[in-house]
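For this depiction, one protein chain was excluded, whereas all remaining protein chains were kept in their positions.
Then we have subunit A:
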């Protein structure tokens, strides 16, 4: 088990290296000029300023030495300095990451809880009205464009019904608390500030639902089909022959077996959800990595783009590692070697 994790971590290093290289090459293949993107028109007309800008960011050197420089810094944990914000990329990521982490965890919890619940209900009441409703909702989860869904939800629940607050992470009249983990739900809970806690929670519901909707649909569909398959298995028949109640059969014997393939889908869903982050964060004015990535991309902020890419790659590998470990926890037949 430990060797397995160690090997996966080694793999992670290689992967990060590859991603860094790939992003570096890609960002230099793009036919656009970071100088033009970052300097004002008047500054661009001044060749001295342009030269100074190029020198400062190493843009005057050959591509290869730029690459070497980049890796040299990476090895020391230095992701470079963002051209746009002028701050170390690492600090930027650390500042924006907690908001994204919190949102994605909430979205994933919503997706898992509702997905498994809906999938189970759907399987139990197969071909009844409730099953058709749930399947329609799940399919729309997988097929509705999320930007459209986000706008509709925001309009209905915030503007028209006024149930949820508008965009943003917290009420604009309160200030973001300093320090802590940056996960506001956790921080406010620990400090006992329950007013802030509920404010944060209310702000999370809408973007969390929108972000998790696709994954919820995926999990619900997978849960339904797995559960139906498991319920026709011989060991379920054995459970029935013992005299177990149907509900106990589902809870004790069927769901756990049905969850094994769902874990894979949940992992795919989680990665997918990170992809949806850019859109959702922009629509909900969420101060997270998604927005940061968007702003970095439009200003051709190469160090920042590379930093974000590395972070995402890191998260992907960690999720996959967690999923593999989870398999072993649930299924005694899995062996790590």
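Just so it is clear, contacts are C-beta pairs under 8 Å (C-beta built on N, C-alpha and C of every residue); 3 or more make two chains touch, one makes a residue touch a chain; residues count from 1.
Criterion: contacts and distances are computed from a predicted model.
Trainee: Would you kindly match the missing chain to its UniProt protein name, picking from "Acyl-CoA dehydrogenase", "Peptide ABC transporter ATP-binding protein", "Tryptophan synthase beta chain" or "Heme-copper oxidase subunit III"?
Mentor: Hidden chain identified via UniProt as "Peptide ABC transporter ATP-binding protein".
Trainee: Write down which of A:228, A:244, A:268 or A:297 is the residue touching the left-out chain.
Mentor: A:244
Trainee: Spell out, residue by residue, where the missing chain touches subunit A.
Mentor: Within subunit A, the residues touching the omitted chain are 233-235, 237-245, 253, 256-257, 330-333.
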